[in-house]
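The complex appears here minus one protein chain, its other protein chains still in place.
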Amino acid sequence: MSSAKAPSAKTTSVNAAHSVVEPSSRSKRIAATLVIVYAVVTMVPLVWIFLTSIKSPPDSISYPPKILFTPSIEGYCNLFTTRTRQTAEYIASLPEPDGVCDAVTRQRNMVIAGSSNFLPRFANSLIIAFGSTFLAVGLGTLAAYGFSRFKVPLADDLLFFILSTRMMPPIAVAIPIYLMYRQLGLSDTALGMMLLYTAVNVSLAVWLLKGFIDEIPREYEEAAMIDGYSRLQAFRKVVLPQATTGIAATAIFCLIFAWNEYAFASLLTSGSAQTAPPFIPTIIGEGGQDWPAVAAGTTIFLVPILVFTILLRKQLLRGITFGAVRK
Amino acid sequence: MTTSPNSYADKAAEVAARATPERLVVRVRALSDRAIAWLFIAPTIVLLLAINIFPLFWAIYLSFTNFRANRPNAEVKHVGLDNYTRVLNDPDIWVSMQTTAHFVFWTILLQTLIGFALAYLIDRKFRGHAFWTTLILIPMMLSPAVVGNFWRFLYEPQIGLFAYAVSFLTGIPTSEIQMLGSVNLAPWAIIIVDTWMWTPYVMLICLAGLRSIPDYIYEAAEVDRASNWRQFWSITVPMALPFIMLAVLFRGIENFKMFDMVNLLTGGGPGSTTEVASITLKRDAFEAWATGRSSAFAIVLFVAVFGLANIYVKALNRVKQR
Partner (left out) sequence: MTDQSLTPHSLTPAKPRRPFFLRRGPMEAVAVTVIALGFLMLFQPFLLVLYTYSLVTLLAGTFMFMIVSKFPE
C-alpha cells in the first residue's frame, strides 16, 4: 500500500521520472534474447511444414530429418492429383509428359489418373467461410447498433445469452444439429454449414461491433438527424462509414474462425460440403500418410491466415478478448 | 427485404413529422426508434434461437428419452432421469473427466507461466519487440485441426523432427520417444501442442494487463526504495491479476471442450489414456449412437461451461472497467 503514495517532489522532472521506470539496457538485452529464442523455437514447426511441402517423399521420411535437400514439387503435384501405378513399359509407350507434374509422377512409375478432391474441398472452405462471415457481420452490425443506441429491455441478459452461445461445446451442439439437419435436408450442404457458422460467429460479431459502435459519438447521428436524415439514413451514411475499421476487423475474426473450424465440419459433412480441415488429414499415399502432400495442403491452407494475422495484429487483442481489452 | 417496408414507414413518419408540432415529432421518432431497435436485433435473435437454442432444448428433451439416431423409426420411450444417473455413475465417463482435468490443469499452468513470463519480457520494450511479438502470435491463429494433424508427423519416433531434437539434446534413443504411442507420453504430446499454440494468447492478455499499470505507481515505489522483487510481487502481479484470471478462465472453457486437436493427434488413444470428455461424447453420440444418453452427457458439459461462462463475463466486466 505504501507504494500508492502520491509521487513526491523528487520526480517532478519528466526525464528523471522516466528514467526510473525505463528498464536498464542490460535487462533489455536479456529480455530480447529470451523472447527471440522463444519466437524462433515456436516457428520451427511452421517452417518444417513448409520445408516438408517442398521435399520429395523419400526425403521427407529420411532419418535423420533432412534440413538440406533438393526442393521438389512432388508434394504439390500429389496434393492436386490422384495417381495409379503402371509398368515401366506402359509409361515408356506414353507420349511426352504434359507439364511438370506429369513428368515427376512418371519418375515414380505412376501416371496421373485425375484431379484430387483438394480443390473442391478448398473451394467449399472459401464459400462457407466467406458466406458465413458476410452473414454474421451483416446481422451483427445491425444487432450491435440496436444494442448500442437503443434502450433494449433485458439488454444485458440478451447480450450474455448471445455470448454464451459461442461457448457451448461443439460436440454437444452437434448432436441435435445433426438430427435437425437430417430432418431439414441440410446435412452435408454448404448452406447448412454456412448457417451454423453464422450462428456461432454472430455472437462474437455482436460483442465486438457493439464495442466499436459505442465508441462512435451519438452526436454525429443526432446532428445528421437534425439535418433531416432519418434514423436509417443516419445509420447508413454516418455510423457505417465510421465503423468501417471495426467491421473489417470483426469480419477477419469471423473469417478465421469459420476457416479453421473442424469439429462441426468433421461431424456434419462427409462429402460434397466437406471443408479443407477435415479433408487434409485424410490425404494418403501408398503405404500411409503422404506427408509432403499433407504439408503442401497445410501450407496452402495456412498462408491466408498468416497474411491476416500480420494485417490484424493491432486489433488482435480486442477480438480474442471479446472486446474487453482495447489495445 | 425486411428493411424496405420499414424505410417507407420511416419516410412516412418523417413526412408526418415535418407537418406536425414538435411534441408529436418526438413521439413518432421515438416509436419508430423502438421498432428499428427490434428490427435490427430480431434477425440475430431468430438465427440464434433456430441454430443454437432450439437444438439445445431438443437435446434436453432427448436426454430424457432412449432415442437412438441410427434407429429413427424405433419407438421413443421416456426414461426420466435414467440417462443422467447413468452418465453420472459411469466410471468410464468419470475417468474421462479426470483426463480432461489433467489436460486442463497442465495446459493452463504452463501457458500462464510461460505466457506471463513472455509478456513481462516483452514489456521491457527492447528494440524490435513488436516484430517478435507478431511472430510469436502466429500459432494461435492457425487451425488447431490442420496444424495438430501435422504434429503427428513431427512426433513420429523415427522420422519426426521432435523425437530427433529431443534425442539430440538428451541422448535418449529416438525409438523410446513414442510421443503418441506411449501411455505415459501421449497426454503430454497433446499438452505440448496446446501450449505451443495457446501460450501467445495468454501472453497477449498478460501484456495488456502489464501495460494497463500506470507508470506513476512504479515511480512512487522507486521513491520508496522498494526492491525490484518487492515491486514485482506487490505491484505487477496484483495489478495484472484480473487479466490473468480472464485468460485462465477463457483457456479453461476452451480446453474443457477441447476436441479437434485431440481427435487428430491421438483420437483418444492409446487405449483411452487421452480420451477427454469431448472424445467420449463423440464416441457415445456418433459411434455408439446412444443419442439419449450422450445428450444427457452433453447437457452436463454444457452446464459446466455455462457456469464458467458466467464467471468469465463477470471477469470480463471487471477488466473492462479498468
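Should a chain be cited, it is by its letter among A and B, assigned in written order, with residues numbered from 1 in that chain.
By definition in this document, contacts are C-beta pairs under 8 Å (C-beta built on N, C-alpha and C of every residue); 3 or more make two chains touch, one makes a residue touch a chain.
Bear in mind the structure is a predicted one, so any value in this text is a computation, not a measurement.
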{"item": "Displayed chains contacted by the hidden chain, counting the whole assembly", "value": "B"}
{"item": "Option touching the unshown chain, where B:79, B:300 or B:319 are the choices", "value": "B:300"}
{"item": "Hidden-chain contact residue, picked from the options B:71, B:230 or B:314", "value": "B:314"}
{"item": "Of B:53, B:76 or B:97, the residue in touch with the unshown chain", "value": "B:97"}
{"item": "Residue, one of B:73, B:89 or B:170, that touches the chain absent here", "value": "B:89"}
{"item": "In subunit B, positions touching the absent partner", "value": "84-85, 88-89, 91, 94, 97-98, 100-101, 104, 300, 303-304, 306-308, 310-311, 314"}
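Everything below uses one rule, namely that only the chains that are shown with their structure count from here on.
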{"item": "Rounded Å distance between subunit A and subunit B, as computed from the means of their C-alpha atoms", "value": "15"}
{"item": "In the complex, subunit A residues that touch subunit B", "value": "2-8, 10-11, 17, 20-21, 23, 27-29, 31-32, 34-36, 38-39, 42-46, 48-49, 52, 60-65, 139-140, 142-143, 145-147, 149-150, 152, 158, 160-165, 167-180, 195-196, 198-199, 202-203, 206, 228, 230-232, 256, 259-263, 266-267, 276-278, 280-281, 289, 291, 294-295, 298, 301-302, 305-306, 308-310, 313, 316-317, 320-322, 324-325, 327"}
{"item": "Residues of subunit B touching subunit A in the complex", "value": "3, 6-7, 10-11, 13-14, 29, 32-34, 36-38, 40-41, 43-45, 47-48, 50-56, 58-59, 62, 69, 114, 118, 121-122, 124-129, 132-147, 149-154, 158-161, 164, 174, 196, 200-201, 204-205, 208, 211, 215-224, 226, 231, 234-235, 243, 246, 250, 253, 256-257, 259-260, 263-264, 278, 281-282, 285-286, 291, 294-295, 298-299, 301-302, 305-306, 308-310, 312-313, 316-317, 319-320"}
